[in-house]
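Yeah, one chain of the complex is gone here, protein chain that is, but the others are all in their spots.
== chain A ==
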Amino acid sequence: MAGSNPNAKPMNLTLNVWRQPNRDAQGQIVEYKVKDISPDMSFLEMLDVLNEDLLHQGQDPVAFDHDCREGICGSCDLFINGRSHGPEKGTTTCQLHMRKFSDGDTITIEPWRAHAFPVNKDLSVDRSAFDRIIQAGGYVNVNTGGAPDGNEIPIPKDIADRAFEAATCIGCGACVAACKNASAMLFVSAKVSQLALLPQGQVERKTRVENMVAQMDIEGFGACTNIGSCAAECPVGISLENIAMLNREFLAAKATSNNLA
């Protein structure tokens, strides 16, 4: 295989995996052994091996979320050895490689834990609370008609860069999972900052932040205590400056919007 290390020895691992048959059932940690894992495999490929073994043994495979497997969709929500997406900084689970582990390691794999993210089954989590927060205000309205000339709305490079940085949030929920308070502030702040910085976001600017924060509270996410574990675990490096901006936007909107309710 191109780029693989011919000297890398296959590994044998012990996995402690959270198993839970459905939403309402009691879950528990179950121990499994996997053999001959190549260090070049991704973490999800290692789980594929486990599931194939389980299928061959006539057992129920472990449910886990994944989609793109290239670090852009944000589906692969696994809490690995006490960290969101495992020990490697700035990576999703699908981009985490087994070479970060050693032969004989025991790896504990749990689902994201948040009241607002109920466990569907095993490691698969329902993150639709994030969708509802976006639906509450994380959008811009665009007039129909001919496409406008892109150069007609000038945006200074500095502002465009900051908005783009905020826009890189993939909605993975690693911030919520890592936060002691299961707070969604980093996620919400990324979208609010991105759209508040851009001219296209101005129309709904105040209502957006009011509604997104209200939805965040309705979903039952916690309140930020500025711990910073969210930003430390975020795979794309959304920074805490966005949360400060969210707080500013929120206060300014509450003080000046026309919404009395």
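What we mean here is this: a residue touches a chain if its C-beta (ideal position, glycine included) is under 8 Å from a C-beta of that chain, and two chains touch if they have at least 3 such contacts; residues count from 1.
Rule of thumb we're sticking to: contacts and distances are computed from a predicted model.
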Candidate names "Electron transfer flavoprotein small subunit", "ABC transporter ATP-binding protein", "Ferredoxin" or "Succinate dehydrogenase cytochrome b subunit"; UniProt protein name, chain not shown: "Succinate dehydrogenase cytochrome b subunit"
Of A:62, A:96, A:123 or A:240, the one touching the omitted chain in the full complex: A:240
Residue among A:68, A:203 or A:251 that touches the chain left out of view: A:251
Footprint left on chain A by the chain that the document does not show: 16, 18, 29, 79, 81-83, 87, 108, 110, 113-116, 178, 180-183, 213-214, 216-217, 220-229, 232-233, 240-241, 243-248, 250-251, 254, 257, 259-261
